[in-house]
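Excluded from the complex is one protein chain; the other protein chains are retained at their positions.
And now, chain A:
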Amino acid sequence: MSSRDEVLRRVRDALGGARGTHPAVPRGYARRLAGTDAADVPALFGERVAENRAAVRHVGADELATAVAAALWGREAKQIVVPADLPFGWLAELDGVRAMADRPVIDVDALAAADGVVTGCAVAIARTGTVVLDGGPTQGRRALTLLPAYHLCVVQAEQIVGTVPEALERLDPSRPLTWISGPSAAHGAGAAAPAGAEGVHGPRHLEVLVVED
């Protein structure tokens, strides 16, 4: 008997008569935002992003290119990487910053050496201050947003949903997803990790530009 069959046999034996009973799942939890939270979703998103120790700015569509350039100057970025399909307009105001598109594919050493990365996102969640990347348009592959020390993420207001249930409805499970809520942190690592040790692995600084009309 293979281990597969052995494990499945053990499961069936263990469950006995209980096997195949389907307990009803009570779904009385909130699926949408309610009350004052629902009134201004982009504002709530901005607040929660800031609570996640990320920088956030609200900009108009016509100010986006200036805001992107200003953020990169603020970081003193000289060399950045971007997904191959990032709209050219987003980078139109760059001066003195070299943007390298991920086509042909940039090798990992060059990614790690870049000062920053600019991307869009697939969905953003107001209640948790989260941006979700799915490798779709304006986002590129996962390594792009992982190795550079600084991640500038552009979020369109209509991409922001209120809650986690709403986000999952919009997302495609077959794509590789990365949910980002703040910069890399180490306080989850237990007593052995020193408090305040940030950015050991992922980007040390996350900045979010919320584009509203």
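One rule holds in what follows: a contact is a pair of C-beta atoms (placed from the backbone, for glycine too) under 8 Å apart; a residue touches a chain by one contact, two chains touch by 3 or more; residues count from 1.
Simple rule for what comes next: contacts and distances are computed from a predicted model.
Selecting from "3'-5' exonuclease", "Sugar ABC transporter ATP-binding protein", "Multicomponent Na+:H+ antiporter subunit A" or "Lactate utilization protein", the unshown chain of this assembly corresponds to "Lactate utilization protein" (UniProt protein name). For chain A, the list of residues touching the undisplayed chain reads 2-4, 6-8, 10-16, 18-31, 48, 52, 105, 108-109, 112, 125, 127-130, 135, 141-143, 146, 164-165, 168, 173-203.
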